[in-house]
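To keep things clear, I will list the structure first and then write my remarks on it.
Missing here is one protein chain; the remaining ones are kept as they sit in the complex.
This part shows chain A:
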């Protein structure tokens, strides 16, 4: 057989790959069904169809300890304890640390640290499980996909809470889109080749860093990132500080090899050297992804920590193995954040916490007006000589508004006149923080029938009917400014993605 047939979650890899296939694919699907019956979640998971297919092709099978261990507890009490010991943090004293070592005991841990860590690990696990959608709240839709049971009003209530929290007077201060200069230090020592993360720590770290870099530039448009790697006791600057996510990611992906020891001091020294050269309005930060449990330093690391503190470099560490005193000390001294990841998704979560500007630094941010140019993009196919590479290039490119020189990429400093050139959409991405849409008022649906008749019958945004059963209006909201009515779905969309009130935008603003 050929051709493509099937529901994403159940499709066998040969079907996805477009190869010849036979009845073996049915056995595959049966296996998937068996897995779902056991775990309550599909084995190959993704946000989109493409992601699911990728998981299928790569055999990226999920085996979340919290689900499997827990189900097995129900099934077979006596057996599970033994299995649970192996990969399940709750069943052992050591918390999230020792669980993944597969035997090798770790002596180099501080007793107190471990105690504290285990507490936190347990708590994190519990909340994790509570948030996990267990199969009780899943149902299958027409296309065979597992979806949470429609809990629209519930979701909306949760969202309202989030929204109102965000707009309380204390939090309603302008969110500060700082200009951050961040060095990501990636530990590529021997420890990064360990396979407690699948397929190895190094690969998982690279994947998470990629997601982090994209999110970072989304949230901090004018900021810069550089990457430093540490291996064989030596730190190396992989990329210089720059504003383009793609070039950073490309450089990192090409350099994934690990060997030797790690050196915290060398990495900090290197980052310190570069970060002290940046403009005064920039905020200096170092984010370290540390796999090793030791550091091999040429001198006194305490001095380096002090030096970073003096230079106002905020250092944060995300550990992959266990808590280490020196990392904790470094973060405490420089005002950073120290966290240790439990598994891949936790690591990603911890990393993404560093994407929004840290509030502690935001407090001290001094507004500074910087002169910048917003260059026009050249016509596709036009040929021009760029000032950055001194080469004739076809198409693309941007023209400096002051000296009309051509540059290839944004953001950049004009080579000819020195003007900082940025693309204005870059800036505009953060403007919704400055001008947020006011929370909409919830309308009580217990109005007398006579009054209800006068209210609009459809959502102003999407024209969905607001009448649910016969004459009763379903719950909806109303913009306090333009008094237009919106359905609950539009309410969420408007505040979480669009950041415009369609009603307010659809009337002429009075000149202010």
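A few remarks follow.
Everything below uses one rule, namely that a contact is a pair of C-beta atoms (placed from the backbone, for glycine too) under 8 Å apart; a residue touches a chain by one contact, two chains touch by 3 or more; residues count from 1.
Please note the rule applied: contacts and distances are computed from a predicted model.
This complex has a chain not shown, and the name its UniProt record holds, of "Dynactin subunit 4", "Cytoplasmic tRNA 2-thiolation protein 1", "General transcription and DNA repair factor IIH subunit TFB4" or "Protein farnesyltransferase subunit beta", is "General transcription and DNA repair factor IIH subunit TFB4".
Interface note: of A:61, A:370 or A:438, the residue touching the hidden chain in the full complex is A:370. If you put the hidden chain back, the residue from A:49, A:164 or A:438 that touches it is A:49. Touch with the chain that is not drawn comes from one residue among A:205, A:222 or A:301, which is A:222. Of the residues in chain A, those that touch the hidden partner chain are 48-49, 141-143, 145, 147, 174, 176-179, 221-222, 281, 365-382, 398, 401-402, 419, 422-425, 427-435, 459-464, 489-490, 492-494, 496-502, 505-509.
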